[in-house]
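A single protein chain has been omitted from the complex, and every remaining protein chain is retained in its original position.
Which chain is which? They are A, B and C, in the order written, and residues in each are numbered from 1.
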Amino acid sequence: MSRTDTSVADRPTGVPSPAASRSGRGLTERLLAVRELSLLLALGALILVTTLYNDRFLGSQSIKDLLLGCAILVILAAGQTLVIVTRNVDLSVGSILGLVAFATGELFLAAPGTPWPVALVTGVVLGAVCGAVNGGLIAVAKVPALVITLGTLYAFRGVDYYWAAGQQINAADMPRSFLRLGNQTLFGVPVLFLVALVVVAVAGFYLRSYRSGRELYAIGSEPAAARLSGIPVGRRVFAVFVASGALAGLAGVLYAARFGTLDAAAGTGLELQVVAAAVVGGVAIFGGSGSVYGAALGAVLLTTIGSSLAVLRIDPFWQQAVVGALILAAIGLDRVLAIRTAARLRGRSAHVA
Amino acid sequence: MSPDAGTITSPPLLVLDDIAKSFGAVAALRGVHLELHPGEAHALVGENGAGKSTLVKILAGAHAPDSGRITLDGEPLLLRGPADARAAGIAVIYQEPTLFPDLTVAENIFMGRQPLRSLRRVDIREMNRAAEQLFARLGVRIDPARPARGLSIADQQLVEIAKAISFDARVLVMDEPTAALSGVEVERLFGVARSLCARGAAVLFISHRFDEVFDLCQRLTVLRDGAWVSSDPTADLTVGEVVRRMVGRDVDSLFPKQDTVRRDTLLEVRGLSRAGVFSDVSFHVRGGEIVALAGLVGAGRSEVARAIFGIDPYDTGEVRVAGRVLPAGSAAKAIGAGLALVPEDRRQQGLVMELSVERNATLVRRGALARLGLLFGGAERAEARQWTRRLRVKTSRLTAAVGTLSGGNQQKVVLAKWLATRPRVLIVDEPTRGIDVGTKSEVHRLLSELAGEGMGILMISSELPEVLGMADRVLVMHEGRLVRELSRDEADETSVMFAATGQGATA
Amino acid sequence: MNSLFRLRLGATALTLTALLLGTAACGGTTRDNAGGSQASGAANPDAPIKEGLKIAFLPKQVNNPYFTTADNGGKEAVTEVKGEFKEVGPSEASASSQVSYINTLSQQGMDVIVTSANDPNAICGALNQAKAAGAKIVTFDSDTKPECRQVFVNQVTAQGIAENQVKLISEQIGGEGEIAILSATANATNQNAWIALMKEELKKPEYGKVKLVTVAYGNDDDQKSFQEMQGLLQAYPNLKGVISPTTVGVAAAARYLSGSQYKGKVKLTGLGTPNQMREYVKDGTVDAFALWNPADLGYLAAYAGAALASGQISGAEGDRFTAGRLGEFTVGKDGVVVLGPPTVFDKSNIDKFNF
Partner (left out) sequence: MSHDTLTPAPPVAGRQSGRLAGFGTALGSWDAAIVAGLVAAVLVASAAVPNFATGRNAQFLLLDLVPLALLALPMTLIIVTGEIDLSVASMVGLCSSLMGQLWLSSGLSLELICVLVVLLGALLGAVNGVFVTGFGLPSLAVTIGTLALYRGLSFVVLGDQAVADFPADWTAAVVRPIPGTSIPVMVVPVLLLALVFGVVLHATPAGRALYAMGNNSEAATFAGVSVARTKFWLFVASGAVCGLAGLFWTLRYASARGDNATGLELTVVTAVLLGGVSIFGGRGRLLGVVAGVLLLGVVRNALQLADVDANALTIVTGTLLIASVVLPNAVRDIRARLHRRRQHTRVTAP
């Protein structure tokens, strides 16, 4: 036939030098490590400045407060990372947290003798159900998660309000053993923070070392290719939303334990902080890269900023502005890094035209 | 390879029987029958749009056939998704690489099948080692631990191939895998395919390169317009016969370029360079002539066109249109100066598939058609009607989404869109890729006519006969440089090929 | 290129149009205070309370337990006067949605609208329209500008709060040391009035050794208040006591203290509900705090509304009316009715209350 591709003929195959090849080993991982390291540095600098201003900031009480304060955000950020890595987003976590926290209180009101592990499991299951609603709608509608979870952000909160009808649940309504969970320490570390650590470790380990975890990155990196390589994209995304919901549920129960006073507004607006924590922590908003550890560090950083501002007696209104600026800085930095990495990788490609 | 090449004795491994698939109102495949035997390399050929890729997608489980049966080893095979195909031992190398840019090369290869160690953890070290082994088998060196982002097209294709051979496939489907590969790499790939065949697997090979087809395959199936035409041993066929079956008629009178009067220089490119992409490209195009830009895929031809047209920036050099310097980096200014670019990728660059024929045809002229800054449908419709008639675009209505048209008619809409701007210089990048033979000759006639009217035409084409048939002059690029300029008389298959592969001195 | 130019032209034109629209209204207006006037008709103290009055409660938000309690008190009163009770309100405490509800209520021909303002000014226009449509306006808890309502039912006089809170903290810290205030939001009218008066009160000789070091704002947000409390204790190592005259703030502060090393060492008082604070009073974090009874507040507001709608009072100073079980009240200056001094809760009496 008349169609002969002119590119049939030979052309030399560029072979990269072994040195270049070795230097590339684990480049992705090193980049991530850089991100986590820079977060740690920022955190360190922040703590240092604040401590110089007021040395109580590094007191054991203060550290305990910090750890306690960030635990819930860390858990939510871990869940959010799972979602964002697949190129989705879950804006309904704040509402799920509120709903579950209130439900936990209601559970104790209805059945005062309930042991706290039962409440914990109930909360996680309720959260998972909410997550399943999100996941199901996304699967059915094939619409960006942003829109669906924006809708359920309203809907779950509405259900929560409707149920609560202005009622408040107080610490006295909940068993002491449960409340202790919220403030107790183990070897000087708040139990809540330990729970968060476990969640982060498990989620991080899962994302890094398990096939299905790696598939989440694949889905976020290139959804069409993921489908073609036989990854059950729909099922994984659904599962991820269930997991995010379940973690929001866990966070809701812990919220109830920590704060003791519950009304239907618990966790309002939290979704923004959670997304901010993940983005600041280096999770790419368009999926495919980022780690739970980074997101957790992002959450710790955001919480610490809040506490620092209070200690430095800076107008708390600056806090929100700082969070916004931080998000912009983080995504801007990511962009710069991505461009530079891409340039370097192009340079090292084996076949340069 | 197999001793009894061409004569099939074993029972078929995989049978596709009476497969039909439609997209909307368009039938992509109807009544297709295909048998793959163990140890056989089977070629699937057909024009672009004949339904090959659809068939591949069906085998891969990405599309479900509307009707028909697939059997594997005589058992009915139900493919509900790519996972099922994989489980059945069907591996597919796609025409366009489908990699995960954020993941490492090794992970791309082993996604979903990563080697495990204790606690069912992914064994990264083992995975990298296995990937290195695969690359060794293919005779290439790609760092398995680097991310796939930034790999050249050829390397991406090699990763795809490594992926496909990494699990012992019983059926290996290769959809034009060699387009971006060098000869050495192609040979190694064929070596791997042959060893798979020797172990009783079947290979389905899709390619436009007949030398490769006849080199590798024992049998050959021809598709035309979504329908099965023939399946024969390659030994019984000639290239000419296969082409006749593909297009359904003789192909001689395809390139009717007439001689025209050469006029003034309309486009002049001097010392154009862009780091890492192309360097020091200089040439000119005069009114009335068709200048072909030939070269291998990846030689930088489209990139030069993009830079001239202001899509991409360039580092140094200068572009003049009709003697006046064209500012860099603005397509709008290029259009204003009288340039038009019919891009390489019609779906992504040439057309907005979701918009109507009318909107697409008048998209560039939207400013010129406005009265007092306002556009009400009338002017656009009239303009679109005029040009679609002139180019004989076949569409039910001008308001139909352009995506519903056939490839040839889509290309005509792209041409209509640019001709409507009445350009001085028309740059066409692969103007007949993926369109049917009839439309192809129509496009060629049109280009010839336009040159006759005094337009300067720069044609990028990978189809050598098209280049040789149409061009007054042939410019050949190799690895980002313009290496040869050949007159119509000098240009033949050998001289162009030699220059394109960097062996210019001998031409 | 053309289109870009046009778009930019469009954007510019748009901005200009916008500016024109903005400026068209009138010329050269500068800051200049305009005063309001308050009209009050004659009242007939002997007029009977009408039956079947449509009385609507519009709290700051419907999901706030404090307002739920207050509204329930209102409901009790409305039932007593054989009226129709209704509670509506936004799910978030914003003035704009309150305006929308006021409009709805005036559409529905309510006789009385009892509201607690999210913003003293923002809902004025709507209230005036409702008044013009025949509704009587009573505010409670948080007032609007006086000219926008007939009666404001104040839980307690600002003076009363200030005296009470300063006295409580001074007693608890033993009459000397640094104290801080953890407030709600800085534009909460009542909070600011109280804080100003507390500062006055602290100038009295008996509080000479009590020093107010700062005012922090927890935005009536639990977590924010919690963090602010934490920040206060770190920023001021010599802090002896904290006053948090807001129910959200005091509960968060108490929770922080009860789980910290400062428990029992730093004193906390403020305005809180017994249900929220019971825990912390019993575990020794908090000695005593105060609050009015929100149910009584709502109850009184409902009666004031009924009295207005029946013509018993007009909102003028000196008008008198009877509010069911709470007895007789007199309208003070600017149409303010005061519920009474706050109740102090401590270990001894806290179990007698449930709200």
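Things worth noting here:
We adopt the following convention: a residue touches a chain if its C-beta (ideal position, glycine included) is under 8 Å from a C-beta of that chain, and two chains touch if they have at least 3 such contacts.
Note that the coordinates shown come from a computational prediction; the quantities given were computed from them, not determined experimentally.
For the omitted chain, the shown partners it touches in the full complex are A, B, C.
Residue B:L29 is the one among B:L29, B:L293, B:V357 or B:L426 that touches the chain missing from this view. Residue in contact with the omitted chain (choice from B:S67, B:T316 or B:Q386): B:S67.
In the complete assembly, the contact with the undisplayed chain comes from B:I335, out of B:I335, B:V428, B:M459 or B:V483. Between the chain not shown and the residues C:D71, C:D119, C:D141 or C:E201, the one that touches is C:D119. Of the listed positions A:V34, A:A111, A:V147 or A:V202, the one in contact with the omitted chain in the full complex is A:V147. Within the complete assembly, residues 20, 22-29, 47-51, 53-54, 66-67, 225-226, 247-249, 309, 311, 330-332, 334-335, 341, 343, 348-355, 359, 362-364, 366-367, 369-370, 373-376, 392, 394, 400-401, 403-410, 417, 436-439, 441-442 of chain B touch the chain that is not shown. The chain not displayed touches chain A at residues 89, 137, 140-144, 146-148, 150-159, 161-162, 165, 272, 275-276, 279, 285-286, 315, 317-328, 331-332, 335. Along chain C, the points of touch with the absent chain fall at residues 1-4, 6-8, 10-11, 13-15, 17-19, 21-23, 25-34, 62-63, 86, 88-92, 94-97, 99-101, 103-104, 106-109, 119-125, 133, 185-187, 217.
The definition used in the following text is that only the chains that are shown with their structure count from here on.
Distances from each chain's CA mean to the overall CA mean are smallest for chain A.
The interface with the largest number of contacting C-beta pairs joins chains A-B. In chain A, no position touches at least two other chains. Listing the residues of chain A that touch chain B in their complex gives 1-13, 15-16, 20-21, 24-28, 208-211, 214-215, 217-218, 220-222, 224-232, 284, 288-289, 341-342, 344-353.
Chain B contributes residues 60-62, 81-86, 92, 94, 98-104, 107, 111-114, 116, 120-122, 140-143, 145-147, 149-152, 154-155, 163, 179-180, 182-185, 208-212, 239, 242-243, 246-247, 251, 254, 276-277, 294-300, 462-467, 479-480, 493, 496-497, 500-502 to its touches with chain A in the complex.
Within the complex formed with chain C, the chain A residues making contact are 54, 56-57, 59, 61-62, 65, 68-69, 157-158, 161, 164-168, 170-172, 183, 259-261, 263-266, 268, 306-307, 309-313, 316.
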